[in-house]
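Yeah, one chain of the complex is gone here, protein chain that is, but the others are all in their spots.
The block that comes next holds subunit A.
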Amino acid sequence: MKKSILEFWVGLFVLLGVVAVGFLAFRVAGSASGTSGQSYTVYADFSDIGGLKANAPIKSAGVLVGRVGSITLDPNSYQAKVSLNIDSKYTFSSDVSAQILTSGLLGEQYIGLQQGGDTDNLAAGDTISVTSSALVLENLIGKFMTSFAEKNAGGDNTESAGQ
């Protein structure tokens, strides 16, 4: 085969491969890669993280502002210590609250940040003090069953007192 034709086809192949990698980087992993640049880390303690995983999104008002770093168990308080990598372009007040939420009925779990009213900003290494744990369906059903049973027992007592 002629040298120039061989080089042309190999060049075209390399170009095609590079375009494919570029497509995967910018179109497929588009907005998510935006938060993997400059970020600062803050911490939040939760009594129950449910199904939260490392790399889960952190959102504020529905906008992606960062990703969950590591999740560890604090050996003293026995609470889950979650590190939050927040994009440097976003700042939150020091009394910001963090909630573990679920997207949709069967969706993934993410952290929702609710801006507070304090004038001081959250700095790298700070710990978010106001947190709300994940909603565990089994606990919710348990509470509902207990309150339902108590209500029924109360109703029976009232009826028996009336008689």
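Heads up, the rule we're going with is that a contact is a pair of C-beta atoms (placed from the backbone, for glycine too) under 8 Å apart; a residue touches a chain by one contact, two chains touch by 3 or more; residues count from 1.
Keep this in mind: contacts and distances are computed from a predicted model.
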The chain missing from this complex carries, among "Intermembrane phospholipid transport system permease protein MlaE", "Nitrogenase molybdenum-iron protein beta chain", "Carbohydrate ABC transporter substrate-binding protein (CUT1 family)" or "YCII-related domain-containing protein", the UniProt name "Intermembrane phospholipid transport system permease protein MlaE"
Thinking of the whole complex, not just what is shown, which of A:Ala25, A:Leu73, A:Ala123 or A:Ala149 touches the missing chain?
-> A:Ala25
Given A:Ala54, A:Leu73, A:Ala123 or A:Ala149, the residue that touches the chain left out of view is A:Ala54
So which of A:Gly17, A:Gly125 or A:Gly154 would be touching the chain we can't see?
-> A:Gly17
Write the list of subunit A residues that the hidden chain touches.
-> 1, 6-7, 9-10, 12-14, 16-18, 20-21, 23-25, 27-33, 36, 53-55, 57, 64, 67, 104-108
